[in-house]
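The complex is shown incomplete by one protein chain, all other protein chains being positioned as in the whole.
We just call them A and B in the order they show up, numbering each chain from 1.
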Amino acid sequence: MKRLFPWAVLLVFASVPLWLNDPYLLNAFITTGVFIIAAMSLNLLLGYTGQLSLGHVAFFGIGAYTSALVSLGFDVELLFGIRVVHEPWPVWSGFIIGTLVAGLFGYLVGKLSFRVRDAYFVIVSISFAEVTRLVALNWVELTQGPLALTSIPPLTLGLPGIGYFDFYSKQSNYYLVLGVLVISYVIISRLVKSRIGRAMVALKENESLAVSVGIDVTRYLVLAAVISAGMAGAAGSLYAHYLKIIDPDVFLFLYTITMVIMVVTGGKGTLAGPIVGGLIFGFIPVIARSFAAPEIQWILYGAFMILILFVLPQGIVPAIEKWFGVSTEADDARQTTPASAKTQDAS
Amino acid sequence: MVEFGQHIINMLILGSTYALLGIGLTLIFGIMRIVNFAHGELYAFGAYFVYLASMMLGINFFIALLLAIVAGCLMGALIEVTLLRPMRDADIDTTMLVMIGAMIIMQNTEQFIWGGVGKSVNTPFPQAPLQVGPFFVSWLSLFVFFAALALIGATYLLINRTKLGKAMRATFQDRDTASLMGVNVQAIYMATFAIGSALAAAAGALLGAVYVITPQMGNLAALKSFAIVILGGLGSIGGATIGGFILALAEEMGAGYVSSGYRDAMGFLIIIAVLLFRPTGLFARKERIG
Partner (left out) sequence: MTSSSQTSTQPVVLTLEHIAVHFGGLVAISDLNFVVHEGEVVSLIGPNGAGKTTAFNVVTGFMRPTKGEVRYKGTLLNNLKPHQVAELGLVRTFQRTSVFQNVSVFDNVMIGLHRRGRSHLWDTLLALPRERQSERELRDKAREILDTVGIERRANELAGALPYGDQRLLGVAMALAAEPSMLLLDEPVSGMNPTETMRFMELLTRVRSLGVTILLVEHDMPMVMGVSDRIVVLNYGRIIAEGPPAAIQGNPEVIKAYLGQGAKRRAGH
């Protein structure tokens, strides 16, 4: 019964473009979906591995810009008069390269987080994101600065001879985002339920104990950072090719906060948390737009987040789980432990 | 050469107010170990308060400044009591996120009330700058510089010559021992946050008069405060002061000789560079005894 639940949810969401005609709402679904992917990736780093990385938007933006630039082409002069010219490449290659480049930065951040700790790491991660924003803003030759990169082509898939498909319409982008979301979910789900996932949690819970148990904490942290960053970069790429325009505002700390709110209120360290949090915070603006100014909405988000942190510090999903006496996480352990049968009797 | 000298003058003025920001945060960060994201918002709060008092209520500029500092102090105390005290036992992420929540609320309140357009404050100083040799400095800037220095001095005296300051220093060194020796740690935390916020508000009030006031001004201020604390070492007033001037110098030089767009990036680059090489800050003192 419980196993069917995710499938049912998926089916419901897959059906949306079939009956929803309002382009504004469809757009909301798409951008919310993109942010949910980014929030899931942040959850891997923040929730499961326990790294306070508040520069996550940097990976998102790097993925967006890289993908856009690969598909648009560019012509820049670097130092010493070296000129780099890049011809436009197909969008799918931009997507892949954007993901990889974001992942590479994730690698650097991962390596860094062992050198710089706790509060200092938080500060460094934010600084890193701000620097990327300022670079995007000021390196006008490459990024057009505040004038934005425009005319970003949509993703095109296909094979010569058979035909090509442009992901131009809202409907097609919806399914594209949904598809990537499902794949991302599966990746994270498999990861956290495995030996690798256990090592990440161990490293979050008690690093020195994890070390003494023989876990190579650096390796797992870096792995989490790379996957997390790459996934955020993929989300950024989808964003860029959907909106077809990207400007340095994509690097605003505001978006990191948005992702953090989604993860924390939804439930960090749970699979469903970022999705629940994402849906809530993705759609409140939609619902509230007619009767509350954006500033008021943000004031409410801030207040809501504080409220959750005070009342339900684990987030909404764990609270729901506790309320209904179910758990979505530890099922596998339970199902394969014969002791669980005894536990029912003993307790 | 003249240009260089002008940069130095600018640096001194900017640095003195940055020092205020940094000292405020180093006290909070040092004694309470909180990543205080709301610090930048107190800075903005100070600026908006002066605007409200002097431009909207017609209060004398200097009195408005003083009121802004007091208001900052009270706001800090309020935040500590309502948000931080109940979170005392929570882990660092939770506290940090609560501070982010406070930051969101404050910033958007300002945006809602005054809009996103920059506001300016009128000051009673003559517009024409003072000329000293080949250099120009405005009367307002001079006032800001000396006011900031006075506040730095006052803070130094507070920390080093008063009973309150002694209790704060004891709490910084070893909270548990201080508590055992009769220090009311709860009260110290509130006082620390209030003082730190008052300093941030003072910085905002002063710089707000020089530059333009916007709701986003707190964001950069927050991060720059962190850069200053990292440069100067946790809990060190002298260090934060020096850090403030170093940051201002880096910004002036960066803006003047590299590109003005990257001015604000200086702070962040410094943070990253320093933490890469000295992960616990530049002048990091031994933080705890025992």
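Here is the rule we use: a residue touches a chain if its C-beta (ideal position, glycine included) is under 8 Å from a C-beta of that chain, and two chains touch if they have at least 3 such contacts.
This structure is a prediction, so every number in the text was calculated from the model and none was measured.
For the chain excluded from display, the touched partners among the shown chains of the whole complex are A.
Contact with the chain that does not appear here is found for just one residue of A:Leu20, A:Val182, A:Val211 or A:Val286, A:Val211. Checked against the hidden chain, the listed residues A:Lys170, A:Arg198 or A:Lys244 yield one contact partner: A:Arg198.
In the full complex, the hidden chain is touched by chain A at residues 187, 190-191, 194-196, 198-199, 201-202, 205-206, 209-215, 223, 330, 333-334, 336-340, 342-343, 346.
In the analysis below, only the chains that are shown with their structure count from here on.
Distance from the chain A centre to the chain B centre is 33 Å, each centre being the mean of its Cα atoms.
Touching chain B in their complex are the following residues of chain A: 46, 52, 112, 115-120, 122-124, 126-128, 130-131, 134-135, 137-138, 253, 257, 260, 264, 293, 295-296, 298-299, 301-303, 305-306, 309-310, 313. By the touch criterion given at the top, residues 29, 33, 35, 83, 86-87, 90, 92-94, 96-98, 100-105, 107-109, 111-112, 219, 223, 226-227, 230, 259, 261-262, 264-265, 267-269, 271-272, 275-276, 279-281 of chain B touch chain A in their complex.
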